[in-house]
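Shown below is the structure under consideration.
Omission of a single protein chain aside, the complex is shown with its protein chains in their original locations.
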Amino acid sequence: MAETVTSPNKEVKPPNPQIENLKIVWKKLKKNKIAMAGGFLILFFILASWIGPLLTTMDPSQPNIPDRLQGPSAEYWFGTDHQGRDIFTRIVHGMSITLYIGFVSVALGCVAGVFLGLISGYYGGRTDTVIMRIMDVLLAFPGILLALAIVSVLGGSLNNVIIAVGIFSIPVFARIVRGSALAVRKLEYIDAVRALGASDTRIIFKHVLPNIMSPIIVQATLRIATAVLTASGLSFLGLGAQPPTPEWGAMLSAGRNYMWEHPHIALFPGLAIVAVVLAFNLFGDGLRDALDPKMK
Amino acid sequence: MLTYTIRRIFQTIPVLIGVTILVFSLMHLIPGDPAQIIAGEQANQEQVEQMRERLGLNEPLPVQYWNFVSGAVQGDLGNSIRSGRAVSSEIGARFWVTVELALYSTILSIFIGLIAGIISATKRGTVTDSLIMIVALFGLSMPNFWLGLMLIQYFSLGFGWFPVSGWGSPQQLVLPVITLGTAGAAIIARMTRSSMLEVIHADYIRTARAKGVKERYVIYKHALRNALIPVVTVVGLQFGALLGGAVLTETVFAINGLGRFVVDAIRMRDFPIVQGSVLVLALMFVVVNFLVDISYRFLNKRIELD
Partner (left out) sequence: MESPKTIIKVDNLQTSFYTDKGEVKAVDGVSFEIPSGKTLGIVGESGSGKSITSLSVMRLIQDPGKIKGGQILFNGENLLDKSEAQMRRIRGNQISMIFQEPMTSLNPVFTVGDQIAEAYMIHEGKSKKEALRKALDMLKLVGIPSPEQRLKQYPHELSGGMRQRVMIAIALACNPELLIADEPTTALDVTIQAQILRLINNLQEELGMSVMLITHDLGVVAETCDYVAVMYAGKVVEYADVETLFESPKHPYTVGLLKSLPRHDIDQEGELEVIKGMVPTPDNLPKGCRFAPRCPFASDICADRLPELDELEDNSQVRCWIYTDEWDGKSGVSVKDDYGTFASKES
């Protein structure tokens, strides 16, 4: 039914600023040097997470007790940990874990949140009230606490952390999307499309969703930063990735008892987290300025 | 204003019910038999049944929920599985430590954030501005537990200025409060800056200048008051984030507060304590947000442009 509605002179063409202005956005983004730096850093990290492990010669998890707790040197760039493993190698191997957690958890939260937000904003009424109240409940758990509670139920593991952080992101997306969907729904061309007999599903996915991509993209980028921080926190508490996984938060947790005398053990994994989070924050800020200057 | 407050109270009630349902469900969402898991793997059938009895898990769910909520309202959150002590008194002993930590950190982040944000906005485009914004971005991007570890490393062990752990004496407060307050300060600084920059181009700022008001008063009297209004909401959210962040900070500094308590309880699968602590923290957040909303509304009521 939905597919048959195309009228002779094509469908009423919705003004699609996202696609029309893509060039302008790119131009603005290119001008924003800091954002570009963030973008290149992200690209570099993704590449490093693929190629890096192939280039490192040492084993990230095999203990090498004789060489334990050595400071940074030509052989061990970032020194070794309490089991003699090369910290640089572990950080390189941990990169893919960190990015995996960030991307997958945000993707989960984003898909679920966008779906709920669209339904909420598009249908309004009771559906809206119920969904948004549930989101309010999820938001009532401050910060990391919701993820913590979920992990307490599911048990500590990398995948459970991803699920927990994903759920933790749902309400954020749902709220943003709902607001935007509400605004878009009121635009006249949506009425026009509906008058042509398009189904709700078609309207939502073909007309509403493309119009609210900017805030979703911006939020997703910034949210990856938060997800990485939250996940590393859970791992630090021993509730996330378990040793000997070279997850950075877990590395900090495992190295805690040794770091006082060997500061490099805590310094480098922490700096790695900062670098990744910083890159996503920089890029997200830049995207926001380029895509939607009005957003805060 | 009163009607808004009442309406807001009615909006909060379903959230409170939802929070209790979610917290109550924690134990039932555990994959497998919660009684078995909580009793431990080596527990025999009899011990598991005892545990089930003790946790009330053999009653129908609605009854269990009713017991949970009515108990919670009367301040009875059950007993710890490990120590057997009342959860409420265990929480009571640690509650104020976490509140203090979150409160001091909030105050610090407001203080630093506002000053940094104002300076940044008034010196827009200068080196000072860039510097402040870069520092803020780092503050935002740092895991607070790592910042805590670094502070201990350099200021406790290195210079020996502050104790490594604990809570109570003024020296013991410094590092945990900085650890927890940094991200908030960064967020408030960024928010204040953009809010100030927006306000500074407002027509009424031009009016103030045309009146002959000194630039200092233009900024601190006419602009700041308006710029602060959106910042108020951020402060409320920040307080919540800090309650959550306290979990990590308390762990790093071995502070005997609610946050560390809940982490230890999760590790030991002491579910009544997990439920009780999470409930208390969430309720506190809901109440604070409620108060912030009301005060925001109060501030905003005067400025609503028709």
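Chains here go by letter, A and B, matching the order in which they are written, and residues are numbered from 1 within each.
Heads up, the rule we're going with is that contacts are C-beta pairs under 8 Å (C-beta built on N, C-alpha and C of every residue); 3 or more make two chains touch, one makes a residue touch a chain.
Predicted, not measured: the structure shown is a model, and the values here were computed from it.
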{"item": "Interface partners of the hidden chain - shown chains only, full complex considered", "value": "B"}
{"item": "Contact with the hidden chain (one of B:L16, B:L29, B:A43 or B:A202)", "value": "B:A202"}
{"item": "Contact set of chain B toward the excluded chain (per top definition)", "value": "202-204, 206-215, 222, 225-226, 229, 302-306"}
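We adopt the following convention: only the chains that are shown with their structure count from here on.
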{"item": "Where chain A and chain B are represented by their mean Cα positions, the distance between them in whole Å", "value": "22"}
{"item": "List of chain B residues in touch with chain A within their complex", "value": "14-15, 18-19, 21-23, 26, 29-31, 137-138, 140-146, 149-150, 152-153, 157, 191, 194, 230, 240-245, 247-248, 251, 262-263, 266-267, 271, 274, 278, 281-282, 285-286, 289"}
{"item": "Residues of chain A touching chain B in the complex", "value": "133-134, 136-137, 140-145, 148-149, 151-155, 225, 229, 232-233, 236-239, 249, 252, 256, 259-260, 263, 266-267, 270, 273-274, 277-278, 281-282, 285, 296"}
